[in-house]
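Here it is, the structure, as structure tokens.
What you see is part of a larger complex, with each chain still in position.
A and B are the chain letters, set down in written order, and residue numbers restart from 1 in every chain.
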Amino acid sequence: MINQRRADGSLRHLTTLDGLRRAEIEQLLERASAYVCAPGQMPPRNQNLAGVTIGNLFTEPSTRTRVSFELAGRRLGADVVNLEVQLSSRAKGETMLDTVHTLESLHFDVFIIRDSQSGVVAHVAANVMPHVSVLSAGEAHVSHPTQGLLDALTVRQCKGDRFDQLTIAIVGDIRHSRVARSAYEAFTGLGVGELRLIAPPALMPAAEEFPQGQRFTSPETGLPGADVVMMLRIQKERMEAAAIPDGEEYFQRFGLTPQRLALAKPDAIVMHPQPMNRGIEIESSVADGPQSVIRSQVSNGVAVRMAVLETVVRPGGSRT
Amino acid sequence: MINQRRADGSLRHLTTLDGLRRAEIEQLLERASAYVCAPGQMPPRNQNLAGVTIGNLFTEPSTRTRVSFELAGRRLGADVVNLEVQLSSRAKGETMLDTVHTLESLHFDVFIIRDSQSGVVAHVAANVMPHVSVLSAGEAHVSHPTQGLLDALTVRQCKGDRFDQLTIAIVGDIRHSRVARSAYEAFTGLGVGELRLIAPPALMPAAEEFPQGQRFTSPETGLPGADVVMMLRIQKERMEAAAIPDGEEYFQRFGLTPQRLALAKPDAIVMHPQPMNRGIEIESSVADGPQSVIRSQVSNGVAVRMAVLETVVRPGGSRT
């Protein structure tokens, strides 16, 4: 794990939520709250990052997250450029750094990186010049820190900031999920009362991971009393590898139906990082129902990314 | 057909010109006129759409139309983002709406959609939140409303606003052409005097379509007396399907040569939506000749799209 901080302790990179202090997470959420915007309202804009150049390096396709970061940067007055470069596992380490150093020499201030290979984001962060910040936009199955923050922001909006009084259940393919890992770090960082992991054995993470998580092998045992039900996307390849015959059986055992949701608290909220497999991990009536906050998650994503960009970038002042 | 209007009768979407009142079309053209710009002049710019976020969703490639909308939005001060997403026929309806709702939650105000499948644009328009507008940038063979408006604007520039005194001939593959359909709606909406359809039988639209059009099977019979000659692009696949042996024979029978153009009025103008097949539907000397207004059409496209964007978007005021 790389050091994400400057010498003065301030946050420079955000490649993981691991190691962030509770006060830091709360500060980020507080800052993000100022950028939250209801549907149909004009989103807040300012020029706080005017003159700052941000590069989007997405080596995995992801329109939603890429556009969310792009809009976050633009609404703060920054220049955002989409860069189609290879940082892939096949490129030699040296070549990857040459690419990064070249972009750096074009005076980028921030690189936002999504990569399917674990370690690439941190490797870039460890090698860029001191004035450059690196943000992860999703790294292998390991980390997706802004997703973790937007999930925490969504819970806080609905349930208040007393996380110690909350029971949060994460349901589905936790083993392969960067969303689950970053959510775990955010929720435990904020002192969540109880965190439950609900998954079939093949999709449960290794024993040493998620140490504060209580493990359940069925929604029937794991959902009762939950304030938050966070569903995960299941991928076809994973179902096959996990010897779960097909989507229908998965839905039978783990899909979130109105009946299953009724096991949780009556005012429980339903979350999903999207894209959803309707009829596999979640029933449409739940996804679109009154307890769903799935669209708020997307909207909060822009607010969180604006807060993170503002926090790590220091236009002018901190430069050499 | 969806309702394109708000409760107060104002235009919210533009997916088709069908149903627009004459006064509305004229108002759009009037507004567009203010944005028309001669070659070599600085195009007009303002901040009328500052703070507005526009998403370009083109699932068919079209650099020209995409860039035309992009420049129209930018010159009004909006943020324009190109979105590479799938709205395709293979995606399930639910998934398509999830994509749209996700983008909506990022606070887009306008979606500009081009899709090869009929009905997609209207389906999106019918399902977005009340503050979001949807513009068609070309839908299957059905509709291309801003092209219809730019064609009308070009005719008006050259021939004045007494459409009732004009004879307009549309020549070529009318059957498969969204350009012809939207032009028909624009010209008849403006009360065109006479509208002629000139095509081989296999490329003539069904009998119930284009009710005000007079049908001709050769330029020799259809062009005499025309004030406007609008040529359409013919596609190789269509020629084969229509049992028209090859481009040369098509050119022999329907290609616009100087001789054929001489059948029309001496001051007739020549239009083409581009890209052109020179030597198939049009001879180069005509395409580049003094009667051609083909480049003006492109230029007018930006002006029309600025006018449409300004008309449908209501920054601030109308929002919930």
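As a working rule, contacts are C-beta pairs under 8 Å (C-beta built on N, C-alpha and C of every residue); 3 or more make two chains touch, one makes a residue touch a chain.
The model shown is predicted, which means the values in this text are computed figures rather than measured ones.
Of 3 total copies in the complete assembly of this structure file, 2 are presented in place.
We take it that only the chains that are shown with their structure count from here on.
Mean C-alpha positions place chain A and chain B at a centre distance of 41 Å.
Chain contact summary for the complex, chain B toward chain A: residues 51, 53, 79, 81, 83-85, 94-95, 98-99, 101-107, 129-131, 315-316, 319-320. On the side of chain A, the complex with chain B involves touching residues 37, 39-43, 45, 61, 63-64, 67-68, 70-71, 74, 274-276, 278, 284, 295-296, 298-299, 301-302.
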